[in-house]
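Here we show just some of the chains, and they stay where they sit in the whole.
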Amino acid sequence: MSLSVELTHRRDGFTLQAGFESPDGVTALFGHSGAGKTTVVQAVAGLLQPDAGRIAVGDWVLQDSATGHWLPPHRRRVGYVFQDGRLFPHMSVGRNLDYGRRMNRRARDPAQERRVLDMLGIEPLLDRHPAGLSGGEQQRVAIGRALLSTPRLLLLDEPLAALDAARKEEILPYLERLRDEARIPILYVSHSMAEVARLATHVVVLREGQVLRSGSASQVLSDPATVPALGPQEAGALLAVRVEQHHEDGLTTLATSAGTLLLLGVAAPPGTRLRVRIPAHEVILALEPPKGISALNILPARVLALRPGDGAGMMVQLESGTDRLLARITKRSALALGLEPGRECHAIVKSVAFARSDIGAGGAV
Amino acid sequence: GDVLVFAASSVKEALEEACDAWSERSGNRAVISLAGSSTLARQIQAGAPADLLLSANENWMNVLEADGLLREGTRTDLLANSLVVIAGDPAADPLDLLSPDALATRLGDGRLAMALVDAVPAGIYGKAALETLGLWNSVAPRVAQADNVRAALALVAAGEAPLGIVYATDARAEPRVGVVATIPADTHPPIRYPLAVMNDAGAPAAELARFLAGAEAGEIFRAHGFEIPAQGAQ
Amino acid sequence: MTLGLSAEAWAAVGLSLKVSFWAVLLSLPLGIATAYLLARGRFPGRQLLNGLVHLPLILPPVVTGYLLLLTFGRRGVVGAFLYDTFGIGFAFHWTGAALAAAIMAFPLMVRSIRLSIEAVDPGLEQAAATLGASRLRVFGTVTLPLVLPGILAGTILAFAKAMGEFGATITFVSNIPGQTQTLPSAVYAFLQVPGAEGSAIRLVVISVVIAMSALVASEWLARRMARQRGAT
C-alpha cells in the first residue's frame, strides 16, 4: 500500500513543507538532526495537527485539511516506536506488550507473540517494570509493543539506534517480512545508511523542513548527485538479484543482470529475489580481470559518468548489465586507468564486503 | 483610654448601642470583642487584656471568680432574658405549653431547634424548662441542637425546623419568625447576664461598668428586649 | 473499653467515621473528573469552575453551612427538588453531615489529584493513543493508574479534613446525638462546659489517632506503589 504525505506546518524558527509519495513498502526519512523527521512522523500518527496537509495510506485518508477530515490517533492503527521510548511505567513489560491488543479488543496470537519475543530477546523481561531496564532493553520492548498492536502502518523513529549490531541483525529481517508479507507501509527514520538501504523501497531526504530528494531507494542511493547529502561513505548502489545456488563451502551465487555474484551466508532458498547494497567504497575498478586474488566477484561494467569530489576522491557511476553501480576511487587511479564515460572496465567486489546488513530480502529496489 | 469589653455574641447590638452612648458622653472609646461565652472565659484565663466581661453564662463567670480574675465586688447581673417558642411563620397560632401533647403534635416529624442542651446556656435553660413542664421526654428525640442560639434561630427562620426555643431578644429581631409561646420564668433557673470588671482594668472600665448598670443604658437594653434584673440578685 | 467516654461520645466517633467515609467515597468520582477537567481541559469557564471548587476553602465554614442550608435545606432550591423527586433529604440527617464534609473536603481532594494529573507525561498518553486507546481508555489505563498515588493522597487528606469538619456541619445539620453529632461537634459541646476539657481531649486524641493512621497507611501504600514501579 502506498503512503502519501503532504504537509505544511510552521513553528517559530522552523517551517516544515514536505510532500512525498511512496508507492509501496518502506519509506526511509533521512536528514540531519533537526531536519523535521520526527515532526513528519508525528503528523502521520496524528499526534501533531499540522497547519495544512493531506495524509493517506492507499485510499484510506488519515487527514485532509481541504475537507477538514482528521482521524484521531487511536483510530489510525499506527505502530509508533518513539525516539524516546515512552513505555508505561506502571505496567510490567508483559502488559506493555499486550496493551495494543487489549485496546483493539483482539484475541491473542501466541505464535506471533512468540516470534516477537524471541526476535527481541525480551522474554526474560516480561515480569519486570520499565524503570529497571537498560536503555536498549527499553527500546526493544517499545519495538515489541508497536509490532504486537498489529498496526496498519509502522512509524519507526530511530528504533535501532540504541542497539548493538547483533540485535539489529535479528530485528531487520522481521521488519522486512512485515513489509513484504503483511504489506504494512513503514515510515522509517534512521541515520544508518545500511539500515535504510536494506529496508527502504523509497528514500526521502529532508533538509530544514524541505524535501531535498525523494525517489526509489535505488535511484536516490546510486545517484552520484545524492552523495553530498548522504556523505561519501554512505553512498552505494542497490542491486536487485536472484539467489541462484548454494555451494558446499557456504558461498551462494546470486544472478545479477550482468553476471553472477558470490556471497557468503545468504539463507534464502534458490529463486528468492534479494536486494544487495554495494557500498561505493568497496568497489575496485580494473581494466583487465586480475588473477591470483582473493576477491571473487568480477563484473563487467561500462563507465557512465565521473563526478569528482571535493578532495582526492572521485565517484564513478557504472552500468553493469541493466544495473547501476557506484564506485568511489581516487582521482589518481581514475587518471592512471584512463577512465572516461564509455570506457569498458571490471568492477571487483569481495564476497565478504557485503555486510549482512547490506543484503535485504525481496522488495522492489 | 480604650476599654476592651469581652461580650457574649448574643448581646452584640444592644451592647454596641449602649457603649456608643457612653463614648459620646465620656470621650473614651469602648472596643467590643464578641465570641461565645466559653471562648471568652478561656481567653481571660489565658491572660486576655479584657477590661470588662459581659457573659451569657453564669457557670463560666463563677469559674473566673473562683480563679480570682474578677475585681472584687464588681460582679453584677446586668441583664435578664426569657425564653420563647418560635415558629417559622410570623402569623402562626399560639401554642399551649401546658397541654401535654401540643408541642409534640405541632412538631409532627419536624425538629425542635435549640442551642446545645448540655453546653450552651440557652439550651440548658430550655431543657430545664421542658423538663419542668414534663415535655422533655416526648420531644427529646426531635431536638436539633445548634452551636449557639442564633444558629437555632436561623434553622427556624430558614424553615428547616418548624419550631425552636430561643431568647425573647432573638425572636424580636428576626422578622421571619413568630413567637407562639412564652416559657414561664419559673420553669427554669433565672436567665442572667453577669458583668464584671477584670482585675487589671483601668478607671474608665469601672466607669463604663457603672454606666451600663445605669438607667440610660437600661433603656437601651430594654428597647432590645432584655430585662433588667432587680439589683442585688447575685 | 470506654476510655472514660460516654456511649454518646462513642456514637459520635462511629458517626464521624461513617460520615467521612461516605463523603469521601461519593465525592471521589466527581473529584477525579473535576481535577481532570481543571488539569487538561481548555474550555471557557475553567477559571470559574476552579474558583467554585475552592470556595469552601475561602469561606468561613459557618457561611458555607449557611449557604448549604439555603440551598439544600428543605425549602432550598436544590433541597426541595431532591426531596420531592427522589426522597433524598439532607436536613438533620447524617447524609447532610456527609454532604457538608464532602463539600468542605472537596478542594483538598481536587488539588491533590489535579497536581498528580499535571505531572503525568503527555507523551505516555500519546503513546497509548497510537496503540488504539480512545481518550476514555487512555484515561482509564494510563492516566488514572499513574495518578493513583495522588488520588490516594487526596482521598486520605479529604478524609482527614472530613473527620475534623465542624463549622459547616453544625450550621447545616445541627447536632443530634446519634444522627448528626459528629466527633468535632461532641468536642465542641464538651469545650463549652467548664471542667469538661478531659472528655474533649479524649475525643480529640481518638480523632487524631484515626486520621493519623489513615495518613500513615496512605503514605505507606503510596511508597509501595512507587517502589513496585521503580524496579524489578
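Residue numbering begins at 1 within each chain, and the chains themselves are lettered A, B and C in the order written.
One rule holds in what follows: contacts are C-beta pairs under 8 Å (C-beta built on N, C-alpha and C of every residue); 3 or more make two chains touch, one makes a residue touch a chain.
This one's a predicted model, so the numbers in the text were calculated from it and none came from an experiment.
Participant: Across the entire complex represented in this structure file, what number of copies corresponds to each chain label?
Facilitator: Whole-complex stoichiometry in this structure file: A x2, B x1, C x2.
We adopt the following convention: only the chains that are shown with their structure count from here on.
Participant: Leaving chain C out, what are the touching components among the remaining chains?
Facilitator: Connectivity without chain C: A | B.
Participant: Once you find the CA centre of chain A and the CA centre of chain C, what distance in Å lies between them?
Facilitator: The answer is 57 Å.
Participant: Need the CA-centroid distance for the pair chain B / chain C, whole Å please.
Facilitator: Roughly 36 Å, centre to centre.
Participant: Taking each chain's centre as its mean C-alpha position, how far apart are chain A and chain B in Å?
Facilitator: Going by mean C-alpha positions, chain A sits 91 Å from chain B.
Participant: Specify, in ascending order, the residues of chain C that touch 2 or more different other chains.
Facilitator: Residue numbers touching two or more other chains: none in chain C.
Participant: Quick check on the complex: what are the chain C residues that touch chain B?
Facilitator: My answer: residues 66, 69-70, 73-75, 91-92, 170-171, 173-176, 180-181, 185, 188-195.
Participant: Any idea which chain B residues touch chain C in the complex?
Facilitator: Result: residues 36-38, 41, 59-60, 62-63, 111, 113, 116, 118-120, 143-147, 151-152, 154-155, 158-161 of chain B touch chain C.
Participant: Show which residues of chain C lie in contact with chain A when the two form their complex.
Facilitator: That would be residues 121, 123-124, 126-135, 137-138, 141-142, 145-146, 148, 228-232 of chain C.
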